[in-house]
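With one protein chain removed, the remaining protein chains of the complex are shown where they sit.
Lettered A, B and C in written order, each chain numbered from 1.
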Amino acid sequence: MDFDLEELASIIELLDKADFRHFSFEKGDLRITVSRDGNVPPDLAAPAAPAATAAAPVRAATVPAAPAGLRTPVKTPASAPARTAVEPDEGEIVITAPLLGTFYRAPKPGEPPYVEIGDKVEPDSVLCIVEVMKLMNSVPAGVSGEVTKVFAGDGELVEFGGPLFAVRTIA
Amino acid sequence: MDFDLEELASIIELLDKADFRHFSFEKGDLRITVSRDGNVPPDLAAPAAPAATAAAPVRAATVPAAPAGLRTPVKTPASAPARTAVEPDEGEIVITAPLLGTFYRAPKPGEPPYVEIGDKVEPDSVLCIVEVMKLMNSVPAGVSGEVTKVFAGDGELVEFGGPLFAVRTIA
Amino acid sequence: MSRQADRVRQRVFVANRGEVALRIVEACDRLGFETVLGVSSADRDTLAARRAGQVVVLGGPHATGSYLSIPSVLHAAISTGCTAVHPGYGFLSERADFARECAANGLTFVGPSPEALETLGDKLSARELAESLGVPVSAGGYAASVAEAAELAARIGYPVLIKAAYGGGGRGMKLVESDAGLAEAWAPASAEAEAAFGDGTVFLERYVTDAKHVEVQILGDRHGNRIHLGERECSVQYRYQKMIEEAPCAALPQATRERLHDSALRIARALDYVGLGTVEFLYDVRRDELSFLEVNPRLQVEHPVTEAVTGVDLVREQLLAALGEPLSVRQENVRLSGHAIQARITAQDPCHLLRPSPGTVKRWRPPVGGGLRLDSHIYEGYDFPPFYDALMGKLVAWGPDRASAVARLGDALADFEIGGVTTSRDLLRSITRHGDFLAGTVTTHWLNDRFNDLLGDRNE
Partner (left out) sequence: MSRQADRVRQRVFVANRGEVALRIVEACDRLGFETVLGVSSADRDTLAARRAGQVVVLGGPHATGSYLSIPSVLHAAISTGCTAVHPGYGFLSERADFARECAANGLTFVGPSPEALETLGDKLSARELAESLGVPVSAGGYAASVAEAAELAARIGYPVLIKAAYGGGGRGMKLVESDAGLAEAWAPASAEAEAAFGDGTVFLERYVTDAKHVEVQILGDRHGNRIHLGERECSVQYRYQKMIEEAPCAALPQATRERLHDSALRIARALDYVGLGTVEFLYDVRRDELSFLEVNPRLQVEHPVTEAVTGVDLVREQLLAALGEPLSVRQENVRLSGHAIQARITAQDPCHLLRPSPGTVKRWRPPVGGGLRLDSHIYEGYDFPPFYDALMGKLVAWGPDRASAVARLGDALADFEIGGVTTSRDLLRSITRHGDFLAGTVTTHWLNDRFNDLLGDRNE
């Protein structure tokens, strides 16, 4: 293998001594993630930087658990989203809600939406607004790419960590 | 395999001693993922990097990932199916399951389905089979009309009273 | 490292309804087991349905198409990925064929072996088993013909009961007082048994005119451990329907109590019994005589009174035993503490011979005082359906002694506000205040005899 086993060993030893719940390390093409509990807080999994590696966590965070077939499985906390099964395709990453609120695709009612499917976006392009008690929070793409899916409906309540858009990143 | 089994073995030994629930290591095309319970955190649940060897185990681990989507407002079993809102249009009748079982659209695997959307049916036309413990129960249309919707997926569990087809009755 | 990781993640199919479905879901929740509840289309809005991890509609309102439909229950349990099935009480809980089907489909049936269910389902074979183990049974036995029956009855002495082998729980019994009565009742009894239970076998037993109903709670695991958790008394019955149960039975002399427990354990041992069971006896107070009645191979409605005096969670033990874990308590660690009494609050109208009184529960305000426990699936606004049994809830009072437990139950019943449906609440309360009940002299026919006097007492 093209890495130093000694190094990995000492890293593991170090981590073992350290007191933490979640540990994530990225450098170049190196990525280490260690977790000591069953559920990783989405803010950990959220796209911190527009690094391609960050795609993985977000993508996985939206994989529906229960078979979306039958009506009733949608009950336990570990159940699938009600309306859309969020299945990002290869090379897509999901942009999630940074906070709970109402999802708006346009700056004002009647105005054209910030983005449509097919639009190209840059990391700082605004994709939508999440309104919390009249406070408008614009959500930037965080990555470069093309908008391929819209998961939330205009004017709908989105939860913290809830899926908003899928963006195909430019390789 | 193009890497040293010995090395992998010693890594596993190291990990075995360490205290963690989830461990993920990526370098180049190498990806190691270890999880000690069913509930895999998002960043581990990600579809694997191109490395074919790592892919299988990782995917296997991804099933019970936590949801990020919005849960259904109503949790009682009275709630509508998760995937399709069953809203029959004007002049449509919903054919429901006469008993709980597995829904089959064709008499046998590989054979063409009893009916397709657009087919005309008579009251005694068989629409599908609901299998209960190997017992095949054919479901007649009960009305004359045209099949306009299919609500249940082939091979899926349907509940008693669950929606199967919509039929537009001939006025 | 998580305990869950050590073993299969359990998912339990709850094949029942009402308060017991809720009790089972709660027990599974605390053990970290997932639950799937099978309901009829009339039970979509029950509290158990709201609590279960997943709900599937088995069939229509009538139990035959839902709770009693073995194929539907099995199909639902299998296709929802369940690992075990808890049948609760009633419905499929004593069906050997269902237990077999579960095993054949890789589902753990939470109950004893199919063989045990078969032996115990046939009350004649159960009686013969008890006899063979030296467990006291009342005089009687099998008779192939009227002639044989008359002969046997002559030896026993009238009155005698003609019992259907596949009856039980008060069903399929005929009381006869004389040879003439016997000759007259014999053929119809067998015919009715054939019609009701699919088997015409009947047998004779001496009728114990004045007895208390006592029963022993047994519990076994798959490692050869079998214990008893003391006895209960359930003498307050109306037409074989238990209404008030308590633990322990204050009327038993210690020697008799030990004979009772020992008899129950012998039966458990002979059947290599796994899970919860109840061995029922009649106790003739005057003669200080016990006689074996039958074994109920399942969770019992009155299990909370035993939990209250032993501190053992019976449903949890039952689940874990079925899944192969050893019992968490040994016989020598079973310590009885105080006295517990349970009243079954039912949607029945005492003024009309306890006929069912379903409807919308407009008010449901139980007291929450210390020493009280309520097992119930009722909530305000719940539409109590007419299709199933009338049990609304089980109010259990505990006290350091019988008198204080009875007093507490009476006060709690008085404070219990129920509106919208007619219930047995007031009848239950007047029973708890009756001299005979306070004196502990009640036997199984007491309520049938006193029923009307008690109604008079309803309004204070």
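Convention: contacts are C-beta pairs under 8 Å (C-beta built on N, C-alpha and C of every residue); 3 or more make two chains touch, one makes a residue touch a chain.
Remember, predicted model here, so these are calculated numbers, not experimental data.
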Exercise for the section: Could you tell which one of C:His62, C:Arg373, C:Arg433 or C:Arg450 touches the chain left off the display? Expected result: C:Arg373
Handout entry: Contacting the left-out chain in the complete assembly, out of C:Ala130, C:Val214, C:Ala321 or C:Ala412
Key = C:Ala412
Exercise for the section: Check each of C:Glu184, C:Asp272, C:Asp383 or C:Asp436 against the chain that is not shown and name the one that touches it. Expected result: C:Asp383
Handout entry: Full-complex contact with the absent chain, from C:Gly311, C:Pro358 or C:Gly440
Key = C:Gly311
Completion exercise
subunit A positions in touch with the non-displayed chain are 21, 37-39, 41-43, 76-78, 99-102, 132-133, 135, 157, 159-162
Practice task
Just the residue numbers, please: which parts of subunit C touch the chain that's not shown?
Solution key: 1-4, 29-32, 47, 50-51, 53, 307-313, 316, 328, 337-338, 340, 360-373, 378-383, 396, 398-400, 404, 408, 411-412, 415, 417, 419-420
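To be clear about the criterion, only the chains that are shown with their structure count from here on.
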Problem - Most widely separated chain from subunit B, with each centre as the mean of CA atoms - result: C
Fill in the blank from the handout: Here the gap between subunit A and subunit B, centre to centre from mean Cα coordinates and rounded to Å, is 23
Exercise for the section: Give, as an integer number of Å, the spacing between the C-alpha centres of subunit C and subunit B. Expected result: 40
Exercise for the section: Please report how many Å separate the Cα centroid of subunit A from that of subunit C, as a whole number. Expected result: 53
Completion exercise
Where subunit B touches two or more other chains simultaneously, the residues are 21, 37, 75, 77, 157, 159, 162
Handout entry: For subunit C, residues contacting two or more additional chains
Key = 2, 55-56
